[in-house]
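Apart from one protein chain that is not included, each protein chain of the complex appears where it belongs.
Coming up: chain A.
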Amino acid sequence: MHGRPRKAAKPEDEAASAAQAQELRALQSQLLSNHHNKIYTDEAQQLSAKLVQQNPESYTAWNYRKLVVQHNLAQSESDPDSLKSILDQELGLVESALKQNFKSYGAWHHRKWVLSKGHSVLDRELKLLKRFQQSDPRNFHAWNYRRFVAALLNRSEEEELDYTREMIEHNFSNYSAWHNRSVLLCNLMKKKSQGFFPKEKVLNDEYEHVHDAIFTDPDDQSGWFYYLWLLDQTVKTDAPLLVASWPAHESDVILSRNRRSDDSSFSPFDSFHSDSGTIPLILYFNQAVEGVNSSTITIESSFCTKDLNWKPLLQNNSQLSQVWVTHIKFPDVKPHSSEAYQLKISVGQSQGIISASGIHYSHPTQLAFKVCLRPIETEPATKKGGHRILWRDENFHMYQPQSQEPDEVVPIDQLIINDHEPTASNWRAETIANEIALFRELSELNCKIGKLTLARLLTAHDVILSPRTSKMAHSEEVLELYTDLIKLDPLHSQYYKDEHSLVLLQKVTSNRESLLNHCFSYKNLASSSIGNDICLRLSNLSLSRMGSIEKLLWVQMLDLSHNELHSIEGLEAMQLLSCLNLSNNKLGSLTALGPLRLLKSLEVLDISYNEIGSHTIDRTRYLCSTPLSHTEETSWNSDEIVTGGASVKDNWEAVLIFKSMSLTQLAIVGNAISGENFKSLLVKLVPTLEWLDGDKLH
């Protein structure tokens, strides 16, 4: 089916082809007949041999051959010589079939099956493989077979590693050999085999090795992914760590139990409203972990916080998550008095928090924060929905820190709790610095992989050198590199754009001053409410992707409008969010809103002017929790009642997404999906809704 030229068949070819076809057809029907009647005569055996050589893909013929071998072995009465000759003969047959079609799954499996009977000379297999692999060094069947034979032979991983080196030295453009090398090396380093420990020495050698490939022909991809793997081995920390929390360490949270408080004497960054006197406690790890529960997280406080229910913030039923949340309810105090509570959270004091790769959390961490319950104001509580949030520029004013020093306003340093492993970082920093110097040269030659690798190295450098402050000293240079790449490699421009967005967000969130530039006080002049809300405005930044969420856990009002976001993955960690503006982005489907289902405080949502309903292919169909991925049950019948007749099956995404939200304001105008029927469905699905597309509902 591959690589045959398209040409009109000549009559004489057609005749020849028909004759061939007739012969093959006769063979095939005779084989099936023998197979069904369990005929294993010499003649029948020869016929099947002839067929698998002519058509090595004929799997039923191989199955028949297996029965033949079993039949013959049973006849041989365990005479070792005849056993061996039966199996050798079969191996010979497979060999000639493979010469006919080197990619036949059936032939390769048949060979493994014969070998698994024992009695065969395995050294011969390696010689055969060498011949095959010289003629096609990338054939993945041969490489798989090689791993199989090496295991049968108990060949050492060192020997196989030497073989990959041999193959690469013969021709570095051999991705298969690089791949096998990464598998073998990884095992050897894990086992700390002699010569493969410490890993720093090994990695340095491998860097040298892969440089040869990349610098000889930078356009050849064979070494690209191997290099990225080395970089990952250099930079990443295997151990799970806590990187951020809300409330942050050493913060003072003001908890008010009614909505609008116009007391501006305290920092709005840490004030939080909850009618029920409850705050979320969010833990953000460097990787997905499981085992976060009330025995691995202990809380010291003056009131009872036992048996808290910890939930993974995920769109499926997994118990493996990077972000976890629980809710702490404070005791009911007299409405007019204020009360302060000290809380001490210990993470990982007792074992049980564990990463996907099975590594235990081994850096017990403590965070302490104070929560001050404000007295309840006498005036009647007003819901946010009562005052419509208007995302107009005139309602936003640059935030001016008031009584306090600006230093203490944005809780930025406190977010990063851990820095660790100071010993290993010397080698890491040195290695990265060397690599940066090398790739700077390649980058200047206007070479794609040179620029991309340099950008990755500089980012890694910044992360390694300043884990606490995340100063991102090179972010300007990295942003420029991605801008260059967008022009240099337009085919993948969106990949570079996404990377550009991530770096830009790292830069914005890297220090207090730059973050303050995006903080605004929201005051709706038209309404009587005197808000004390801080809005983080990240609008008009050409963001195609969200990132640095761990720095933004405190945000309650977020403006991401006028960007190019098609995904809001990660936003589910922002558990404090109550107002979110996503208008004028590129969200392409309802399932793309999946993360919002986990935001229980969300009341005001603007998704106007996106692309919801304009696409036939839904790219988040399997990332959102749905019945298609068995992460959500269907209960259409009860939904049918809710929607009052509108077809649930035709609108199942809307039902899934909106049913679990308690929005008071929603704007959806400017999406293909948003017609009158859809809007009336929304009104039924979200009974809390007071404003829809700027219209008051009741």
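As a working rule, contacts are C-beta pairs under 8 Å (C-beta built on N, C-alpha and C of every residue); 3 or more make two chains touch, one makes a residue touch a chain; residues count from 1.
Note that contacts and distances are computed from a predicted model.
K.L.:
What protein name does the UniProt record of the undisplayed chain give, "Geranylgeranyl transferase type-2 subunit beta", "Cytochrome b-c1 complex subunit 9", "Ubiquitin-related modifier 1 homolog" or "Putative tRNA (cytidine(32)/guanosine(34)-2'-O)-methyltransferase"?
P.N.:
Choosing among "Geranylgeranyl transferase type-2 subunit beta", "Cytochrome b-c1 complex subunit 9", "Ubiquitin-related modifier 1 homolog" or "Putative tRNA (cytidine(32)/guanosine(34)-2'-O)-methyltransferase", the correct UniProt name is "Geranylgeranyl transferase type-2 subunit beta".
K.L.:
Among A:K10, A:H36, A:K306 or A:K487, which one is in touch with the chain left out?
P.N.:
In the complete complex, the chain left out is touched by residue A:H36.
K.L.:
Among A:P364, A:P627, A:G675 or A:G694, which one touches the chain that has been omitted from the display?
P.N.:
Checking each option in A:P364, A:P627, A:G675 or A:G694, the one touching the absent chain turns out to be A:P627.
K.L.:
Of the residues A:N180, A:S274 or A:T459, which one touches the chain left out of the display?
P.N.:
A:N180
K.L.:
Just the residue numbers, please: which parts of chain A touch the chain that's not shown?
P.N.:
1-7, 17-18, 20-22, 24-25, 28, 32, 35-36, 55, 57-60, 63, 66, 105, 109, 112-113, 138, 140, 143-144, 147, 173, 175-176, 179-180, 182-183, 186, 220-222, 224-225, 228-229, 232, 288, 314, 316-318, 320-321, 356, 489-492, 494-495, 498, 566-567, 569, 615-617, 619-623, 625, 627-631, 634, 636, 649, 652
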